[in-house]
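Part of the complex only, each chain left as placed.
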Amino acid sequence: MAEISIRNVAKRFGDFTALHSIDLTVEDQEFMVLLGASGCGKTTLLRIIAGLETPSQGEVWIGGRRVDHLPPRQRGIAMVFQNYAIFPHLTVFENIAFGLRMQKLPQAEIDRRVTRTAELMHIGQLLKRYSGQLSGGQRQRVAVARALAMEPDVILMDEPLSNLDALLRLEMRAELKGVLAESKTTTIYVTHDQVEAMSLADRIAVMNQGRIVQAAEPIEVYRNPAARFVGSFIGNPPMNFLPARKADNGSWQVAGVRFDGPQAEREEIAFAIRPEDLHPAEDGLPAKVRVVEPLGPHVLATCEVEGHLFRAVLDSDIRLRRGDTVKLAPMPQRIRWFDPESEESLQPHR
Amino acid sequence: MEQRSLPYLLLLPATLFLCVFFIYPFLLVAWQAVSQDGSFTLEHFRTMADHWKFSTAFWNTILLAMAVVPLQLALALLMATLVTRMGAGRDVILYIWTIPLGISDLAAGIIWLAIFEQTGFLNSILSSLGLIDQPTTWLGYQDKATIFIAVVLAELWRATAIVLVILVAGMGLIPKEYYEAAEVFGAGPWKRFVRITLPLLRPSIQTALILRTILAFEVFAVVAALGGTNLPVLMGETYVWQFDLQDRHVAAAYALVILAISIAFTLVFLRTLRVPKEARI
Amino acid sequence: DILFWSTQAKPVEETQAMREQVLSGFSESVDYQASDTGPWLTRIQAELEAGQGTIGLLGGLHGDFTTLADNLVDLSDVDLGGVSVNDTFQQLGRLGTDEQKYLPWMQATYIMAANRKALDYLPEGADINALTYDELIAWMKTLAEETGGPKFGFPAGPKGLKHRFFQGYLYPSYTDSMVTKFRSAEAEEAWNKFKELWAYTNPASTSFAFMQEQLLTEEVWVAFDHTARLAEAFNQRPDDFVAFPAPAGPTGRGFMPVVAGVAVPETAPDMEKAKALAAYMLKPETQIATLRATNFFPVVDVELPDDMPAAVRISGAAIAAMSGAEDANPGLLPMGLGDLGGKFNQVYNDTFERIVLAGQDVRAVLDDQAEALRAIMEEAGAPCWAPDEPSEGACPVE
Amino acid sequence: MTTATATAAATAADIRRPARLLFAATIVLLCAWVLAPIYLLTVNALSSPDQVNAFPKSFVPGFEMGSITFFLQFGGVLRALFNSILVAGITMVLAIGLGAPAGYALSRFEFRGKGTFRIMVLMTRAFPLPLLALPLAVMFIRTGLDDTAIGLAIVHTTLALPFAVLITFSLFSGIPVELEEAAWTLGCTRLQAFYKVVLPLVLPGIAASAVFAFVISWNEVFAAAVLTIENRTLTAFLLQNLDVSPLHLKFAGGAVLVVPALIFIFAVRKYLFAMWGIANR
């Protein structure tokens, strides 16, 4: 049982508030991914959970125990640091074995676990090296292996795969997911790779400027962003936003096109659509093409609609050139609406 | 949280130790400086300050420290830099350079006296080179400047190793990536030294400076060996008052003066070489 | 074990000789420890303050004991087995009290030594055994001029015993006084003479402590020092060096004996053994052994055997010539100063440093230092001693 | 370009021929500067009294063992040597044992009283020991610490402690806190993290301050002379009166005093520089 519950936690560094009142519960065995802009407080939150930073207010509970006053070692966690923190005076083997030795496991068990996690991380042949003799990605994998070998109740990972190439990453990601699920570990995982987030997460918590904006299942976060920020942050490229002016019959006028929308006591709200939910069609939004970038099977067209940036991911068969104007129609069930002031979602479809 | 009490816990053994074995006897001695037959007086300080040798001893001490300590720091920095740039043989060179560490001030005084004496090695060399036909007197009472230089040289020789080892240990902890970054961004060896080594070495430099300065204010054996009575220093005067003149009160007053200037300089170093918490490695 | 805690026979060779040749004859085993005045005094003071200790017997110079007088055991009841001890010294050992605070142990004095080469430059008609200060100066002048550098050596270093020269040699020779005429016109002349001599003195003298070294290295050719501190030169090269009496001035040939004594602190762990050891130190055989070991002369009546080391023979003759001279003017160690002895010495040292080294005006310095001297004498309340005329109450500084 | 290590290779391009020559010359010069006086000491220790007193002095030893043997023949030399090592060893342990935790606290925590503690530590070094010796001796005699190795070691520890505290402070300041944090999350207590992660990294520096402690104790005469009687240390036993001994014995004594210390430094040399092979981070 290792449910993590963060209650009303805040952290201030002098004048600067890195975290404003965070509330978050991670279920036992859940895989929670933290997503958020650089500097939004992800690392700080992890460090507070690990007990490396004292919260300025609030409580942290792990497995039903209040832990804010416990030292890190008594919290039953393991952590992968953003910049690895590999011990320079120990070999890779000893780095991975470090936590196990602290638990006074028998040597045979240590060997077994070290070898296993090292193999998992594809660093089996580096066990005798020192960190100064490793590449960046290799170091990072040592850091992950070190945490995994602990087989803790809770594992905290701060961008553990950021320095790996796509292929390895894909593989590691799958391995990680498998291993963590098998060992029933509760995981909090910071990443800025949305594909990673989507494919690993049971739930994603999106952070913005020291606040948690939405914590939900990946597809939910992707499809139904709770706030404009989430839509604009998630998705690569992110959601497009256009102003919508109230028209008659509860419908809204967007760039000269009418759409059904939510009931709202506003003159203007925000219309939102993901770039991949667009297709060329006669009744579409008039978009002036600015840049066309090939993305393998698709093209990313960066356009302008009534002076607003507007991106579309289209099939690469469609021929587009700079300066063209195309009509892009959104898939109706994928249109989302946001309040312009609170920036929260106006959800008519549910 | 244990965080709060931990530092105090860590300081406790040292503090207790010092209270029993230093503070307590220190207070007894300090009291002697300001008391006569059990009542408070500044008479002893007056006696000390009025003595004709006091200001000479005071300024000699300060001057010596001002000459020796910066030179030592510079020399030790040079040596430490050379050591870090060395490939094979580094251990041997470093060992050689730290040899004077093991030599007491008493022995150092003897060695250097043997060099500067009238029939010493310096004159022996000079005369065998035919540069002089009569042994020159280097340490005569009129040659205050040569005596001063001789003392500086001897101290430089004797006590630079301490600074060196502190600095080498400190340099060993500076990650080499910073040097690489500096190199890529156009810093030559000298700039790297000034812009990277020195600032990152600040805690070590601070330590070395403080310790060396304090020790420099206590110089005695080497000065006495080379300078005789010609270069009175505070520590020597303390001895004289304590044992020759048998006036423990004035001796204690001298000791407090040494303590005071040591602390004054220490505070200066602590201030000027402080590393802000956020700027640490 | 009896711990013999001493400021004498410090040079390692002498320490070793004390242990092996002098103290090995005692019935008990003796741990002879020689140290600088600093540790010596600190240790005994600590034991006295703590009220318990390990030191059985103290050995030191007359001056070393003055501060400790209150805590030394009366030794008048020690059975010396019929040896007759020099009276003057025994008197000094009372430290101005009625009790025998220390027993005289050995004595020495200061004499002159010269390299034979220097004798060639002696002024016309001067007799080396009856030199005057003027002749000495003339001699040194010639030497300096002829050999290219000053050749006189004087132990003016921090560990040198220069104050005894001023107290017991210079002042008596010019003023027939040590204290009273401190600032007299004669004293002024004495200092001026000394300045003259200093011009031909090796300038490195301010770091000299044991003139035997400079004599051996021939840094100096003529030197004034304690007999024990010249011994090595005579022993190593007896044919190269001569000893002769200190020079004479207008008021005679001033000289001063130095006496070392043994005392028992009240904290001695075994009083009887300590006293027995003190008595042993005064036995004639022990005294002769001590002479061999330390070049300090006996304080009891003994017949010296013929096989004494060269230093003893050579300096013994010079001492005899000095004390037997017609114009001999012996002085005594300061008495009754208690723990002001150090400051008393300092007055002379300061005067020397200011007049000779710092080149200050002689008159002014004398006036100044006379005040300090007077204050000391008055604080101590010590009456005059030879060569000053005995005084009622504190010895006056005119 | 055959130089082995990466650092050496990286900087190798920097040091081209004239610079390389200068580099080597400086090293040689500095070695000579350090070694020459030691050499002279040895020459004289191995010469006969006549040779020592001669002028011009000879620069090659006469290989007369007389003076050295004189010292080695002293009864109880071995015992004194043992005492010296014992006292210095205890001093080393005490100084590091008390000093390192304090240095760690100073480097890792911000807390009230930090400045005061630093000053107090430095005071011990800035106050002349001979004055403290009396009250300490009285205390020791009363408590039975007098004339024991531990008693003397305690006094020497007060001398060595400031070094230990300040040097370890500056060293710990050079270790990234993150490494320690990683250790905590891997199940270490602060203490365990300290000796498993921090300590190995600062070992050279710790070794350096241990050497200081050892050497300080080894060379200390005053307290040793006052506080040990039966259990004399080598310095107090043989050599405290070196400066008033004849010249040839001064040199021999100096050599006898220096050699064991040099051997000690040589022995710990590999700890001093043990970690150099491992790059940081």
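As written, the chains take the letters A, B, C and D, and residue 1 is the first residue of each chain.
Keep this in mind: a residue touches a chain if its C-beta (ideal position, glycine included) is under 8 Å from a C-beta of that chain, and two chains touch if they have at least 3 such contacts.
Remember, predicted model here, so these are calculated numbers, not experimental data.
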Checklist entry - Can you write the copy numbers for the whole complex as a formula with these labels? => result A x2, B x1, C x1, D x1
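As a convention for this text, only the chains that are shown with their structure count from here on.
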Next on the checklist: Based on mean C-alpha positions, I'd like to know which chain lies farthest from subunit C.
Outcome noted: A
Checklist entry - More contacting C-beta pairs: B-D or B-C? => result B-D
Checklist entry - Where the CA atoms of subunit A average out and where those of subunit C average out, how many Å apart are those spots? => result 92
Next on the checklist: Taking the mean of the C-alpha atoms as each chain's centre, how many Å separate subunit B from subunit D?
Outcome noted: 15
Checklist entry - When the C-alpha atoms of subunit A and subunit D are each averaged to a single point, how far apart are the two points in Å? => result 55
Checklist entry - Which positions in subunit D touch two or more other chains at once? => result 53, 55, 130, 134, 176, 190, 201, 221, 239, 242-243, 247, 275, 279-281
Checklist outcome for this item: Touching at least 2 other chains, the residues of subunit B are 3, 119, 135, 225, 239, 242-243
Item to check | Complex contacts: residues of subunit C adjacent to subunit B | outcome: 36-38, 41, 67, 148-149, 156-158, 202-208, 214, 217-219, 339, 341-343, 345-346, 350, 353-354, 357
Checklist entry - Which residues, counting only subunit B, touch subunit D once they are in their complex? => result 3-4, 6-8, 10-11, 13-15, 17-18, 21-26, 28-29, 78-79, 82, 85-88, 90-91, 93-107, 109-112, 114-115, 119-121, 123-125, 127-128, 135, 157, 162, 165-166, 168-170, 172-177, 180, 183, 188-189, 200, 203-204, 206-207, 210-211, 214-215, 217-218, 225, 235, 238-239, 242-243, 248, 251-252, 254-255, 258-259, 262-263, 266-267, 270, 275, 277, 280-281
Checklist entry - Which of the residues in subunit C come into contact with subunit D in the complex? => result 1, 3, 10-13, 15-16, 19, 31, 33-36, 38-39, 42-43, 45-47, 49-50, 52-54, 159, 209-210, 212-213, 216-218, 232, 236
